[in-house]
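On to subunit A.
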Amino acid sequence: MAAPVAAGEDRVTTDAGRAPPAIELIGIDKSFGPVHANKNVNLRVERGVIHGIVGENGAGKSTLMSILYGFYEADAGEIRINGEPVRIRSSKEAISHGIGMVHQHFMLVYPLSVLDNVMLGAEGGPLLANGANAIRRRLAELGKEYGLEVDPDAIVGELSVGLQQRVEILKALVRGAEILVLDEPTAVLTPAEADQLFEMLRVLKSENKTIIFITHKLREIMSLTDRVSVMRRGEMVATFDTARTSPPELADAMVGRKVILKIDKSEAHPGRVALEVRNLVVRDDRDVVRVNGVSFVLREGEILGVAGVAGNGQSELLEALAGIRPLSAGEILVDGEPLPPAEHNPHAERLIGIGHVPEDRHRVGLVMPFEACESAMLGFHYETVYGRGLLYDRKAIIDDAEHKMEAFDVRPRAPLLKTANFSGGNQQKLVLAREIERNPKIMLVGQPTRGVDIGAIEFIHKRIVAQRDAGKALLLVSVELDEIFALSDRIIVLCGGRITGERRAEDTNAQDLGLLMAGVDERAA
Partner candidate 1 sequence: MFGRNSNIMTTALFAGGLFTSAAYAADIKPAIIYDLGHKFDASFNEGVFHGAEKFKKDSGVDYRDLEIQNDAEREQDLRKFAKAGYSPIMTVGFSWATALGKVADEFPNTKFAIIDADVDKPNVQSIKFKEQEGSFLVGVIAAKTSKTGKVGFVGGMDIPLISAFGCGYAQGVKYVNDKDEVFANMTGTDFHAWTDPVKGGELAKSQMDRGADIVYAAAGATGQGVLKAAADAGKLGIGVDSDQDNLFPGKVLTSMLKHVDVATYKSFMDAKNGTWKPGLLLLGLKEGGVDYATDEWNKSVLTPEAKAAADAAKADIISGKIQVHDFRTDNKCPV
Partner candidate 2 sequence: MSSPLKPLPAWADVALIPLINVAAAFVISGFVVLAIGENPLEAVQILITGALGDLEGIGFTLYYATSFIFTGLAVAICFHAGLFNIGVEGQAYIAGLGAALAALYLGFLPGYSLVVVAIAAAALFGAAFAAIPGYLQAKRDSHIVITTIMFNYIASALMGYLLVDVLRVPGQMNAETPGFSKYAAVPQFHELLAPLGIQWPVTPFNLSFLLALAAALAVWLLIWRTRLGYEVRTVGANATAAIYGGISPSRITIITTLLSGALAGGLAVNVILGQEHRLILEFTGGFGFVGIAVALMGRAHPVGIILAAILFGVLYQGGDELAFDKPKISRDMIVVIQGLVVLFAGALEHMFRRPVSVLLARRTTQPPI
């Protein structure tokens, strides 16, 4: 395994006469309140190359690119374009420096035509007619030149996602972008569409355009890029020549040698099947299939980890199992009995003993303006524990919350404090307390320690394992590989909505899982 080079250093020695790099980022630093998103980041991108940036979710890739595109201003650091130091305070300035960006969430106006979208901000005068003709011609040229054909009069909202992305690229090119930043461009594409995109990017490269390609899919890095930089926890940790690195090396750099939290975990004694999923198909809000024919079983007394890069269907799987998201196909069996459609909702599932710790406690799991004791009964608020008559028994609610906070060491132990005023870790403990204390036989757990401090992580992990030891069936979804390793007895890996592999925890390692996560199917490998 080749040792990664220090960030920002170039392994290829530059000749004195060669053109300066297209982009140099030097010492970029950016914080959002307590979140340190970019820590002294250095990056050097040569002209005419495809430069990949990989990293796990929240590693700071998007923030870095937003700084480059003038969406945010860095707290410290310098940007150089073609060797010239520049200040980029707005997207307008970024555009004028020849930077174009294709955002993960398209910046398109769906009811407008392709032409209008491309023209927006580059109209070429107060009246549209002249500019429109010029841009129409330019679109035709670009279409021929790069194979980027698209009907200029089509309504963008009616185009396929792949074509919408093409419009985004055309927008940048029409503005004369020499440097194109693509933020997770394949997240929403089908494999065929992705291949088309890669073709386009290669043509662009051949025209001496510089491309920055952000992803967390190693397969794409390997097949497309010339160079690749790895980010982890806000830092730029390594840069490689793609030809001289390998997926395992990249996975290693991405995941890092984190202190794996050791949990004293006895051997699992899986019992009978508590939950079974057969050929599950689930679509997201935009009607895109996100879970595509997933089947697995979950036994009592085991933790089944679902590993995968974020956005590969884990969220939708979890929501579908919890009854929040409808199933497009397939079935769920609880204790061997199919779950009737009438019971496929959160309320009914709680009644039959399925607990759910949602991935996003802010948006889903808690109600921030509520008192902690009120958040601590969400989903169970109908129960008679909280009052038998018409009215709630306030004391019972507070006592119940106090009990939960005690059991899960939620601090401060103040049931009347607003939920929002607790730290992330304590909020998460509150959610876990709520779900675990109700003693469900099946637990669906999503990202249990996201944004949680070290101390709380350990506590939470212990409680999860304790549940397993009590004979519960737990499904754990996490994008943190070390968490998957620390907790799971068995691991399935999701990529592109399909299971790409299943492992016993003791039979695998980060490299192995990294490959599966990157979609390198074990059968193909």
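Criterion applied: all candidates are chains of the complex that A comes from, given by their letters.
Annotations
In the analysis below, a contact is a pair of C-beta atoms (placed from the backbone, for glycine too) under 8 Å apart; a residue touches a chain by one contact, two chains touch by 3 or more; residues count from 1.
Only a predicted model underlies this, so the values are computations on that prediction, with no experimental measurement involved.
Within this complex, subunit A touches only one of the listed candidates (1 or 2), namely 2.
If you check the complex, the residues on subunit A that touch candidate 2 are 33, 72, 322, 324, 345-348, 350, 356, 358, 363-370, 374, 377-379, 381-382, 390-392, 394.
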